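Partial view: only certain chains, each at its native spot in the assembly.
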Amino acid sequence: MSRLIRFGVSLEKGLLEKFDYLLKKKNYTSRSESFRDLIRQELVKKEWQEGKEIAGAVILIYDHHKRELVNKMMNIQHNFSEIIISTQHIHLDHNNCLEIIAIRGSPNQAEKLSDHLRSVKKVKHVALTMSSTGKHIE
Amino acid sequence: MSRLIRFGVSLEKGLLEKFDYLLKKKNYTSRSESFRDLIRQELVKKEWQEGKEIAGAVILIYDHHKRELVNKMMNIQHNFSEIIISTQHIHLDHNNCLEIIAIRGSPNQAEKLSDHLRSVKKVKHVALTMSSTGKHIE
């Protein structure tokens, strides 16, 4: 853990009031902790833009009764097994499945996997969440 | 599955060219399939805005060596056990953990959970991914 450095920030009164209101709503106890989070968020984005090794998740909703769909999904996932760590599958109701694929690897491969899954007909929703291996974030 | 309806769309040439380029890159085989995805994406957003029952995931990165952190995370999660289905935990390296919490419930509770986890000191990254129970999406 590195040493704390204190510095000044100038903000418009109106903007600061809105920010403080947000902090309270979001359970923050200090402005500094919130700035840390905003900076970390930017660091994660940068890791993805620079093609570094990243971690994240692909989230899917689909109806498992569409037969070919289940097999296609399985095949796509096995083709990307290099970046897939494991998949969490939840049977939401008799028709709908929530699938969360934990990934680790290149941002490029992550986006390809997400695009391939999204292009399968009858998939209801696909979201790619960008996160980090945590190595370059304090 | 509902009947297919065909209708016309007018778009600027430049915009359409950029769109077609994107489709190819994203593995789509038709413009219609892509429009379906864009519409579904809007439907998911609407479910969250209207406070309907939603599904989704909260993704976290943290260093498990920060002792109090692990206990705080565990307590927060047990306090929100109503909306948490299960959590996938991946040991990225000797320090860093990737945690993916599958959730189902009200958008409001989901955001509260995400905010509570983010406000814990030393958590490196928190992302809330909005998805759907799939019930109202075709």
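Going by the order they are written in, the chains are A and B; count residues from 1 in each one.
Quick note on the criterion: a contact is a pair of C-beta atoms (placed from the backbone, for glycine too) under 8 Å apart; a residue touches a chain by one contact, two chains touch by 3 or more.
The shown structure was predicted, so the numbers you read here are calculated from the model rather than taken from an experiment.
Count of copies in the whole complex in this file: 4, from one repeated sequence with 2 chains shown in place.
Throughout what follows, only the chains that are shown with their structure count from here on.
In whole angstrom, the spacing between the mean C-alpha positions of chain A and chain B is 7. Taken in their complex, chain B has these residues touching chain A: 25-29, 33, 37, 40-41, 44, 55-57, 59-63, 85-86, 88, 90, 92-93, 95-98, 100, 102, 104, 115-116, 118-119, 121, 124-127, 129-135, 137-138.
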